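First up is the structure itself, then whatever we jot down about it.
Selected chains from the complex are presented in situ; the others are not included.
We just call them A and B in the order they show up, numbering each chain from 1.
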Amino acid sequence: MNTITDLSSLRDALRVFCKERDWHRYHTPKNLVMALSVEASELVEHFQWATPDESQSLLPEKRAEVADEIADVLIYLTELADVLGIDPIVAARAKIAKNAIKYPPPHNPPFPKA
Amino acid sequence: MNTITDLSSLRDALRVFCKERDWHRYHTPKNLVMALSVEASELVEHFQWATPDESQSLLPEKRAEVADEIADVLIYLTELADVLGIDPIVAARAKIAKNAIKYPPPHNPPFPKA
């Protein structure tokens, strides 16, 4: 497996990884969005009882667990984008351009507050 | 804003974008994981009533909406990793190395099936 240095090499490494384990047959978009949302919620779990302040100063062990969950979200997102033939960087670039029009600066709050 | 070509330039572009709108004050890790999970669920919503087969052949309009949601997940993930000082590519590389040990090939199914 080549070194993972960006989203393209991550995608390539994941293709190899899944091929070796015959996991592609589970990787329908439907299943991958489920897995992605589960990993996103595992991130939420780390912060659900924390105050906003506490959420900003993680202990080293917790921080390592959070890094693992960030990795899981990125992995499933990369696999989902791959099976759909979508380039996530191109999609993000287009979305930011749209947001720049939708929310001209200065603009706050981002959404109607509670 | 410089061109977005990878996760580092995406992170830099988002820093500028949020600074111009004074959005950083909302971007505690707690709030960002919530926003991330909401966007992940908007992806799920596109596939909730689809059969696995249908989920693999999206109509162009739906595909564009899905690309937008993939972008949103990547954007919030990048912002979350940034406020926590975590490099998502380094985290993904470490996670894949761990998974390679946890699931030696051939290995399936990935998890106990229902």
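Everything below uses one rule, namely that contacts are C-beta pairs under 8 Å (C-beta built on N, C-alpha and C of every residue); 3 or more make two chains touch, one makes a residue touch a chain.
Quick caveat, the model's predicted, so the values are computed rather than measured.
Novice: If 2 of the identical protein chains are displayed, how many copies are present in the complete complex?
Specialist: For the whole complex in this structure, the answer is 4 copies.
Definition applied: only the chains that are shown with their structure count from here on.
Novice: Report, in degrees rounded to the nearest 5, the angle of the rotation taking chain A onto chain B when the C-alpha atoms are fitted.
Specialist: The superposition gives an angle of 180 degrees.
Novice: Quick check: how many Å separate the C-alpha centres of chain A and chain B?
Specialist: 2
Novice: Taking the touch rule as given, give the residues of chain A at its contact with chain B in the complex, in rising order.
Specialist: Counting only chain A, the residues touching chain B are 3-7, 10, 13-14, 17, 20-23, 26, 28-31, 33-34, 36-37, 40-41, 43-44, 46-47, 50-53, 55-56, 58, 63, 66-68, 70-75, 77-78, 80-81, 83-84, 86, 88-89, 91-96, 98-100, 103, 105-110.
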